[in-house]
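The complex appears here minus one protein chain, its other protein chains still in place.
Chain IDs A, B and C follow the sequence of writing; residue 1 opens each chain.
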Amino acid sequence: MVHIEFLGPMNKESLDMEASTLQDVAERLNQDDEVKAWLQTCAVAVNDMLVSSLDTPLNPGDKISLLPPVCGG
Amino acid sequence: MVHIEFLGPMNKESLDMEASTLQDVAERLNQDDEVKAWLQTCAVAVNDMLVSSLDTPLNPGDKISLLPPVCGG
Amino acid sequence: MLELYDNALNVPEILMRWYGDEAQNNYGAFIPFVGTVREESGIEGLSFDIYEPILDRWFEAWQARAKAEGAMVKMAHSKGDVKVHESSYIAAIFSPKRRTALELIGAFVEDFKASAPIWKYDLKDGERLYAKDRSTPISGSGLLGAVQ
Partner (left out) sequence: MLELYDNALNVPEILMRWYGDEAQNNYGAFIPFVGTVREESGIEGLSFDIYEPILDRWFEAWQARAKAEGAMVKMAHSKGDVKVHESSYIAAIFSPKRRTALELIGAFVEDFKASAPIWKYDLKDGERLYAKDRSTPISGSGLLGAVQ
């Protein structure tokens, strides 16, 4: 199982799922209409490192974070 | 008569002279070897306004300032 | 040095402590950037969420970049609510040279705006509204949206 967190204004409870790559996560989240609307503008981190490939391998216990558009300052 | 001031590190007493343009001032100052060494790098102000032409007309009582290279901060 | 505070920053305390801490360290230039909440669009203030683990990593990378130029970067930011005319953000560069300091403060503040995992909300009429229109997707966003 991997753990998925929705940060900031996504305001959604985290969830756990089975996944061996980010591709699996992407397929699952695209089935959730509420989450899907955010996916085009969200960055993704695995264990707090930003990643850029859907082929990123996942291990049990990994934390996946979705980061919507930011505005500090 | 116009009044000529040598600012900052030029460390020279001010002087008064007859002059109707900056050309007159330039000719006089080029005769002073101590001052001459500074002239290539000095800016010139008439009555505290920087000027860029030797034809600048002068009036009696005008103050001419020579400003050597600067370094504030 | 990354400092996070609940609510508004105490700007005098932070700036003077940073200045004092580095006073003997031979930095010729100190440039803080202080961000203050503007009164506009009828807001009562702003509110901030921060995801600290990624902010820490982002800031560590900036510390390394500054250090490579003989400089130092410090930052303070608010969490939660900050009222109009209060300050929520300070970034600062200490550097031996003025040009390095000017370049780094500009680059830091712009990268902060584009990359730091901080989310801003308008406080208006008792609501906390995500400032979506003023927000920027982090570089590389959209990865999970490429799949149907």
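Everything that follows uses one rule, which is that contacts are C-beta pairs under 8 Å (C-beta built on N, C-alpha and C of every residue); 3 or more make two chains touch, one makes a residue touch a chain.
Small disclaimer: the values here were computed from a predicted structure and weren't measured.
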item: For the chain not depicted, the shown chains it touches; value: B, C
item: Hidden partner chain, residues of chain B it touches; value: 7-9, 22-23, 25-27, 29-30, 36, 39-45, 48-54, 65-73
item: Missing-partner contacts on chain C, residue numbers; value: 11-12, 15-16, 19, 23-24, 26-40, 85, 96, 98, 101-102, 105-106, 109-110, 113
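Note that in this section only the chains that are shown with their structure count from here on.
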item: Centre-to-centre distance between chain C and chain B (centres being mean Cα positions), rounded to whole Å; value: 49
item: Centroid spacing, where centroids are CA-atom means, of chain A and chain C in whole angstrom; value: 24
item: Where chain A and chain B are represented by their mean Cα positions, the distance between them in whole Å; value: 71
item: Junction residues of chain B, two or more chains touched; value: none
item: Contacts with 2+ other chains: residues of chain C; value: none
